[in-house]
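Presented below is the structure to which this report refers.
Up next is chain A:
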Amino acid sequence: MQREALKPLTGRTVFTVSSPPHWHCGATIPGMMLDILLALCPAVVMAAAVFGMDAVRVMALSCATAVVVEAACCKAMKRPVSVDDYSALVTGLLFAFLLPAEAPWWLVMAGSAISIALGKMVFGGLGGHPFCPPLVGWAVCRISWKSSMDIDMSLLNADLFYPLTQLKHLGLEAISRFSYADLLLGKQLGGLGAAQTGALLLGGIYLLLRRRIRPDIPLAFLAGTFLLSLAYALSDPSFYAPPLFHLMTGSVVLGAFFLATDCSSSPMGHVPMILFGLLGGALTVIIRVYGDYPDGVPFAIMLANLATPLLDRIRPRPFGGAGRGGRAHA
Partner candidate 1 sequence: MREIMKMVVVLSLISGLSGAVLAWLKDATKNRIEEQVLTYVQGPALEQVFPPHDNNPITDRKRFEVPGAPGESVTIFPALKDGKLAGYAMETYGQGYGGDIGVIVGFDAGKDALTGIGVTTMKETPGLGTNVAKHGFTTQFAGHPLEKLELKSKGGSIDAVSGASYSSTGAITAVQKAVALRDKLKDEIGKTWQ
Partner candidate 2 sequence: MSTLWKEFSKGLWNELPPFRLVLGLCPTLAVTKTANNGLGMGLAVIFVLTLSNMLISMVRKIIPAKVRIACFIVIAASLVVAVELLMQAYAYPLYQQLGIFVPLIVVNCIILGRAEAFASRNPVLPSIADGLGMGVGYTASLTFLGALRELFGYGTVFGAPVMWGSFKPFSFMIEAPGAFVCLGVLLAGMNFFSAWQARRKGGPDAVPAVSDCGSCGMCDMARKRG
């Protein structure tokens, strides 16, 4: 199958043929990526306001590393350098969003490089990667350098608190100090961008309005988190946190609108998308309740990514097709 980009006379990529077909890819990749960057802007501003220059340093370093590594990988693979589609920039920024603001420089560079190299370029670049790239970088760093990735340990002298570890280690009383307004305004610790719940929500709504992402995955993801945490909260309200708390902490909003909706690692049919979102959301709560990690979102989305190809086999039977739906194309 010939899968190179079609190039018009001007030489810019306008349309990339890639299989599976992407619902949410609009006109051009650079256009879409620019829109995502724009949607992330409020969160960038908020992060800089809350965490100061440290946050700016981490974000800049991560983006720069991502672009350089992507260019280097393209060169090594003898392919046209694709950094002008801004996707590396998006990956770098999203990775930075998951880090604590005081992450050391080597951690930022290593994680960002791993996100691009191992998360994306190994599988042939944009469109082929089975996981959302920033999550790969995050997970590798999380199991390698636990103390530097730990939100509480790396931000010891901050006046804010990380709501999820408070919940995990100190129980339900400890989270009463967080009001929903505070959480929404980013007055909490967390990944430097992931904690800006309100700003991210704004960005997500912008993407929805611009039709850059379809509403199925974000809404299903939020619903999955909400419903399962509601079930836990109803079963024992004195032990499990209320569902709204789960929605507004950690990287749930970032995950729902920006990570889970990643083009090539999420499914495309309506039903698969909804199942994908619900699975990710429910796994988030399960990891938060039982697992080692206070914020389950990155791992939950990675697991959902794993299930994507299987979910994609659920598809409407082709009109007049005799075979089973999933097999018809094979």
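Here is how the candidates were picked: all candidates are chains of the complex that A comes from, given by their letters.
Just so it is clear, a contact is a pair of C-beta atoms (placed from the backbone, for glycine too) under 8 Å apart; a residue touches a chain by one contact, two chains touch by 3 or more; residues count from 1.
None of these values were measured; they are calculated from a predicted model.
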Candidate number, among 1 or 2, whose chain touches chain A in this complex: 2
Contact footprint of candidate 2 on chain A as seen in their complex: 106, 110, 118, 140, 143-146, 148
